[in-house]
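A quick write-up on the structure given underneath.
All protein chains of the complex are present and in place, except for one that has been dropped.
The block that comes next holds chain A.
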Amino acid sequence: MTSVFRKFYFFLIALFLALPLIVVAGVSVNQKQTLAFPPEGFSTSWYGEIFLNTEWRNALFASVTLAVLSAALAVAIALPLAWFLWRRVAPWANIFQLLGVAPFTLPPVITALGLLTFWATAGFYGQPWTAVVSHAIFFVTLPLVTLSLGFTSIDRSLVEAAATMGADERTIFRTVVLPLILPYVVSGYAFAFVLSLNEYIVAYMTVGFTMETLPIKIFNALRYGYTPTMASVTVLFVSTAAVIFGLVARFGDLPKLLGAMASDQK
């Protein structure tokens, strides 16, 4: 009885979560340029459109470039910070940990608006690289949290053994710390990458008038003319996210990563 109830409850939640995506997937295989569901005819041409249509291809290219670079910059900011906080006793340095978590905790509009006024005042408004820096700051929280967690799980006696045997700081970092922390670097990068790929408001406020990322392109298409390509891009996004998180789960400890992420945010 209770088991039936539980299955039904989980089914309803799964339906609620999947329904919009099922409809979007259906819309994406329409034969003609309509957003009909159930789809009329069957065609995968709207998936080809992402790569063949210049506008969509440029947007895809812009989004992927932005995500690759900004996630790398976010990790570059988070790694030395997390390492320093693990290695040294410097309570005042925790303020930077707080600053790293803040952009993600506050409503995104605030970070976006702050960066917009900043780039406009500094005179760089609309330059593509400003979006990279903006996303790196906005998403630095994710590698910061995964890396802080990674460092706490390193056995300090390993590092001590290396030091006793005469390794200097640099050698210890390269041969002991880095190999142990690498899985957390990768998952931090993956989280930042996927979220950057999907991010709309910060990208729109910083480079929205000069460059189109995929979310911006979809938003513009929502206002100025629907096309099933929007649906095929959405399906592409969901599957990309699922594959990347699936890989993180396959090669890392996802429940542990999430357990720490949420408790750290509190």
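Throughout what follows, a residue touches a chain if its C-beta (ideal position, glycine included) is under 8 Å from a C-beta of that chain, and two chains touch if they have at least 3 such contacts; residues count from 1.
The rule is short, and it goes like this: contacts and distances are computed from a predicted model.
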Omitted chain (choose from "LuxR family transcriptional regulator", "STAS domain-containing protein", "Peroxiredoxin" or "ABC transporter permease") - UniProt protein name: "ABC transporter permease"
Residue touching the undisplayed chain, where the options are A:59, A:145, A:211 or A:230: A:230
Contact partner of the left-out chain, one of A:62, A:115, A:145 or A:211: A:115
Chain not shown: contacting residue from A:78, A:181 or A:211: A:78
Residue of A:38, A:123, A:166 or A:179 in touch with the missing chain, whole complex considered: A:38
Touch list for chain A against the chain that is not drawn: 2, 6, 9-10, 13, 16-17, 19-21, 23-24, 26-27, 34-38, 76-78, 80-81, 83-84, 86-90, 93, 96, 99-100, 102-103, 105-111, 113-118, 120-121, 133-134, 136-137, 140, 156, 159-160, 162-163, 172, 194-195, 198-201, 204-205, 208, 215-216, 218-219, 222, 230-231, 234, 237-238, 241-242, 245-246, 249, 254-255, 258-263, 265-266
